[in-house]
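First the structure, in the form of structure tokens, and then the observations on it.
A single protein chain has been removed from this complex, and every other one stays in its place.
In order of appearance the chains are A, B and C, and numbering begins at 1 in each one.
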Amino acid sequence: MTKKKEPDTWQEITTGCVVFQPGSASEYHTGSWRAQRPVWNNQKCIKCGICYIFCPEGCIQQSEDGFFQANMDYCKGCGICAHECWPRAIAMMEEG
Amino acid sequence: MNIVENFDLYAPRLVTKKELFCAGHRACQGCGEVLAVRLMCKALGENTVIASATGCMEIVSSLYPSTAWEVPWIHVAFENAAAVASGVEAGLKALRKKGRIDDRYIKVVGMAGDGGTMDIGLQALSGAMERGHDMLFVCFDNEAYMNTGIQRSSGTPMGASTTTAPAGKISYGQKTWKKNMPEIMVAHNIPYVATACPSYPLDFIRKVEKAKKIKGPSYIHCFSVCPTGWRSPSHLTIALGRLVVETGIFPLYEVENGKYKISAEMPKKLKPIKDYFKTQGRFRHLGEAEIEMIQKRVNSEYDKLLDKVKCLKAWN
Amino acid sequence: MIEVRWHGRGGQGAVTSVELLAVAAIGVGKYAQGFPSFGPERRGAPVAAFSRIDDKKIKVRSGIYQPDVVVVLDSSLIGMVNVTEGLKPNGILIVNTPKSPEEVKKELNFSGTTATVDATGIARKEMGVPIANTTMIGALLKMIGIMDLNAMKESVEHRFGRIAQKNLTAMKRAYEEIKISN
Partner (left out) sequence: MAKRVGMEVAMAVAEAVGQCNIDMAAVYPITPQSHIAEHLSELIADGKVDAEFVTVESEHSAMSAVIGASGTGARVYTATSSQGLMLMHELLPIASAMRLPIVMGIANRAVSGPLNILNDHSDIMPQRDSGWISIFAENGQEAIDLSIQAFKIAEHKDVLLPVCINIDGFQLTHMVEPVEFPEQELVNKFLPPREPYATLHPGKPVTMGAFAMADYYPEMMKAKNEAIKNSKKTILAVWEEWAKIFGRRYSPVETYKAEGAEILLLTMGSMGETAEVAIDELRAQGKSVGLVKLRLWRPFPFEELKEAVKEAKKLIVTDRAVSFGGPGGPVFSEIKSALYHEEARPMICNYIIGLGGRDVAVTDFTGMIERVVQEDVKKIADTYEFWGVRE
């Protein structure tokens, strides 16, 4: 769990309980939900980006060399990328 | 395996990299609905205001004091997303006209699950569409009340086992046919109605972009696989979305100004529904007889849809 | 303070009459109220409407139970509705009918001041419609004399636009042709 951020007291509650910081949910790291992790074999990867587009977390990014990798802070280990990878370049490995 | 059928292999890289729905949201592993929301936001771009109904997508994205949204977003209640969106549209229109906000075009989008669209939200949606607001409404249909624990809705398909229409000794679960929500929207004579599924991301994005350009009401019914509610493995989310289309259970089509058009993604020959049912726990109890009954209905509904395409061609 | 009860049928314009009268009275600096009987009556049903006019601020907002004047827009209501109910002993009854006030008195077994005018006939002649509500305002003003007939001009014009003059003419004729029996 991320540590509790401001506001804390009733006086600090934002007016109308509005959240003013867009995308602040990224402070919460869902990577702890993961039981298995995707591992890319760049030898097989054809850089098509299917893993990127199908990731429900939107946590797969393309590196400068054109290969893809998941941000482990957020990857929940659903396995969609591995299952959808056309050249079978992604394998799911048990965590721990 | 035909996973890249009708799919430009490298096209995903052409999709905008900008994420307007950020990681850190609390959707289940392998959630098809949250994937659809993510893709929708990409298609809509930042000049968007979203009004969301109560439901999974609302809960997973907006736990105070944080938010996964990077576009302006409002949630009020369960049944009124379309009414809230219509108010947002009217408010922005008035403020723009009076020069109190800048002149940019902002797309107002209402979103809800199947319950918030087809059951409790139907009246507000019908009203908003009939009034002709310049807004898109997207139904993320995962075929039951997942947020409250997988209770049946009018979007639940025949034969599915849910927590309020469970399969039992004398019941095979849901005993009613899924409500044909896109048809109800077509009956409102709005300019654009489409069905979509994130398993066909480019088709989905293209449809959202099309709806975005329409100055008037439009509706997209997005089929959203729910591994938790359907008791299916999370990695099969995309595959199941493809199968529901390939079996003709959820055909992809558009209705533009009353004209039906089957989307290019539809196969020439449909697969048997058994292929779609077999990996889902919610259908596991079904016997041959029930599957046959459902198969018949799927065939006839699909034929009806094809007939509409033909008839309307003749009518033109 | 003068309190008036109007009897008519839904659609005959009793509510319009009380509105026009109140707006006109307020227009000449008086205080007034005009309000309908609050009910679900539809076209054709017997209805009532009420007016209060005074030179000082009117505070009371209850119904009118002892009117000073009763105006009957439709004489077919006589016998069906107790039009003289609660009418003050020195009160005035005004009926839209071609009959004489004496005849009406007899019919109703009423001994107070009674006035009649063939408002429907006047309205038909002047406006081409048998709607006597505005015409009867002329009759009422003749009997209570709280303000000049001209006071009606503005509110009638505002309400009726190009057919206002016909209404005003009919009103004037009722004012002049009314027959009174004390």
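The rule is simple: contacts are C-beta pairs under 8 Å (C-beta built on N, C-alpha and C of every residue); 3 or more make two chains touch, one makes a residue touch a chain.
All of these numbers come straight from a predicted model, not from anything done at the bench.
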| request: Kindly name the visible chains that come into contact with the excluded chain. | output: A, B, C
| note | Contacting the left-out chain: of B:Thr16, B:Asn47, B:Thr148 or B:Asn257, that is B:Asn47
| task | Looking beyond the chains shown, say which of B:Val84, B:Cys197, B:Ala239 or B:Leu305 touches the absent one. | result | B:Val84
| field | Sole residue of B:Pro12, B:Gly30 or B:Pro65 that reaches the chain not shown, by the stated touch rule | value | B:Pro65
| task | Tell me where the left-out chain touches subunit A, residue by residue. | result | 4, 7-13, 15-20, 22
| task | Provide the residue numbers of subunit B that touch the chain removed from this figure. | result | 46-49, 51, 58-59, 62-67, 69-77, 79-80, 83-95, 97-98, 100-102, 104, 106, 123-124, 126-128, 130-131
| Residues of subunit C in contact with the chain that isn't shown? | 18-19, 22-27, 31-36, 38, 40, 58-63, 65, 155
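Keep this in mind: only the chains that are shown with their structure count from here on.
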| note | Here the gap between subunit A and subunit B, centre to centre from mean Cα coordinates and rounded to Å, is 23
| field | Footprint of subunit B on subunit A - complex, ascending | value | 5-7, 14, 17, 19, 21-30, 33, 46-50, 52-59, 62, 71, 73-74, 76-80, 82-84, 86, 92
| said: Which stretch or stretches of subunit B touch subunit A in the complex? | reply: 3-4, 9-13, 15, 19, 21-27, 29-32, 34-35, 38-39, 61-71, 198, 201, 227, 233-239
